[in-house]
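This is the structure, below, for whatever I ask next.
With one protein chain removed, the remaining protein chains of the complex are shown where they sit.
The letters A and B name the chains in turn, as written, and every chain counts its residues from 1.
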Amino acid sequence: MTAPALSTKGLAKRFGSLVVAEDIAIDLPAGVRYALIGPNGAGKTTLINLMTGMLRPDAGAIFLGEGDITALSPDERVRRGLVRTYQINSLFPHLTVLESVTLVVCERRRVAQTWWRQLTAYTHEIDEAYEILNALTLGPACHRVTRELPYGQQRLLEIALALATRPKVLLLDEPAAGVPREESKDLFAAIAGLSRDITVLFIEHDMDLVFRFASRVIVMVGGRVLTEGTPAEIASDPRVRAVYLGKARHDGALQRSLSGLAP
Amino acid sequence: MALTQSLDAPSLYFQSRTRWRPVEIAFWLATLLPFALFPDYLTLASQIAITALFALSLDLILGYAGIVSLGHAAFFGVGAYAAGLLSKYGWGEPLTGLIAAAVAAGIVGYATSFVICRFRHLALIMLTLGFGLMLEELANSAGWLTGGFDGLQGIATWKLLGYFEFDLYGYVAYAYSLAVLFVLFVFARRLIHSPFGLSLRGIRENYVRMPAIGAPSRAHIRTIYTISAAMAGIAGALLAQTTETLSLDSLGFERSAELLVILVLGGAGRLYGGLIGAVIYMVARDRFSGIEPQYWYFWIGVLLVTVVMFLPNGILGGLAKLAARWSRP
Partner (left out) sequence: MLPPIFGVLFDGFAYGMLLFLLSVGQSVTLGMMNFINLAHCSFAMLGGYVTVALMTRYGWPFFATLPCAFIAAAVVSVGFERTLYRRLYRASDLDQVLLTIGIVFISVAVAAYVFGTEQKPLPLPEYLRSSLTFLGLRFAIYRLIMIAIALMITALLVLTVEYTRFGAKVRAAVDNERMARGLGIDVDRTFAVTFALGSGLAGLGGALAIEIVGLDPSFALTYLVYVLIVVSVGGLGSITGSFVAAALLGISDVAGKYYVPAIGAFLIYLVMIVLLMWRPRGLFGRR
């Protein structure tokens, strides 16, 4: 049996007496689309920070495929194929769109150490960057400076940066957050168009997206994994409804979906 | 502005950035003017060239990698003393002196870069300040080596390339300094337009994101810091060789702070900012050399406050903004 693309065992993290993650055990088989949902403060972003190495766990281990990556630095994990995007855009404000993605491609191809050859000679890298941008409809905007882009396109660029690393596992932190309805079409197309070679885990509050893109859902509450299953199973799980019903006013969509799928 | 979607377009953008612009060529031609127009000021011109090189070295780490250093004069001083001591103890050949200075300063830079690369913000500023002050104290205490307050005596620079004698008027000194400046400038320019240069800008723009895209930012910072240190060392060596004098204030905090002012005045992150800043600052200082030092520092203080409040990207930044406004219909 092949190892899952990404798995964690007994992951735990606390800040003083605040437990942000406890006994997290997750297995993501290759190519599957996972959604990670849960109320605010459940520890979803913390989990991503633990997986990517931005936070060091107090206990537990993380495996990427066969390899134990628990002790690896964040950039090492990226080089092995574990990449994330940010809930709030973390881009390079004064670089152009093309420069940003080219930067990532050059780093991936290990040419970023060379300082004697000019960028103009690296046509492979530039072309690859351009292709990625084109696939995400950012081609025409490639020479615009990042800070001048509309928010929706910045969100797309956020994904483009991640894709340029040729990830095996992609962690999307609320990819649609803050994107107005008019601009989200391209974004959804981008997410739908993600290659089946990539295992995707995305945090989302928008239940439309969850039901559209995820084949499995993980629910986190208070730093622990509550349950896991297909979207339909989760929607009809009474424990999940209990967790969410307290926030019925905010998660109207979930309410509607839950009631729509209830037996 | 319409962009074609052919795959030629992307690389063209990078090509257009790498090409030498007419205004740049004009600038470098203008640096030859002092030979013809200001022959009495060639010593000043050579000081300006040296300061410009020093500022360029700081721009590499500050303007391009975002490292605020309050102790860059340390490398200038190491290079200066390396060349000075070499000359004092018998070997005054200028070009090899430069190499020795680059190696000495580069080694110190490389060693400290391991500490520097791990920090940002206040801790980083403090560390650069701390290293600079430590070196100053060391140099002070090692008076037997550095000459202490009296300065290093006995520097005698041999003929350049075995042929050009350093004359009193400063012809050879300026030609020498200018040539070294130009060569290293071209080097820096190539570096900025390389993939490494792009990574440096990434570090400056968003330090936190770099590891998240798989970039070994610390290794990059160590590399550029070492290169910058070596370059500052070469500038210091030039000073020692062309003036044949050297004192402790070449590596003092005042020197580091002054350099920061020069670079910011011209505009950091634009390669030419340090050069422009050096020209303006040194000419102004020469004009007002009669004033008491504290009054000079008063106006520098006012200048700093003004630049930060009204011209945050320095003179070149301000010009760029104006140019952008004019070109918009």
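As a convention for this text, a residue touches a chain if its C-beta (ideal position, glycine included) is under 8 Å from a C-beta of that chain, and two chains touch if they have at least 3 such contacts.
In this text the structure is predicted, and so the values were computed from the model without any measurement.
The chain that is not displayed touches the following shown chains in the complete assembly: B. Which of B:L145, B:V302 or B:A323 touches the hidden chain is settled by the complete complex: it is B:V302. Checked against the full complex, the candidates B:L62, B:A102 or B:V172 give a single residue touching the omitted chain, namely B:L62. For the options B:H121, B:R287 or B:R325, the residue in contact with the chain missing from this view is B:H121. Mapped onto chain B, the footprint of the missing chain covers residues 62, 68, 70, 115, 118-119, 121-123, 125-127, 129-131, 133-134, 137-138, 140-141, 253, 257, 260-261, 264, 268, 292, 294-295, 297-298, 300-305, 307-309, 312.
Definition applied: only the chains that are shown with their structure count from here on.
Residue ranges on chain B touching chain A, taken from their complex, read 3, 5, 7, 10-11, 13-15, 18, 190-191, 193-199, 201-202, 205-206, 208-217, 219-220, 223.
Note for the complex: chain A touches chain B at residues 52-53, 73-75, 78-79, 83-84, 86, 90-96, 98-100, 102-104, 106-108, 111-120, 122-123, 125-127, 129-130, 134, 139-140, 142-143, 161-162, 164-165.
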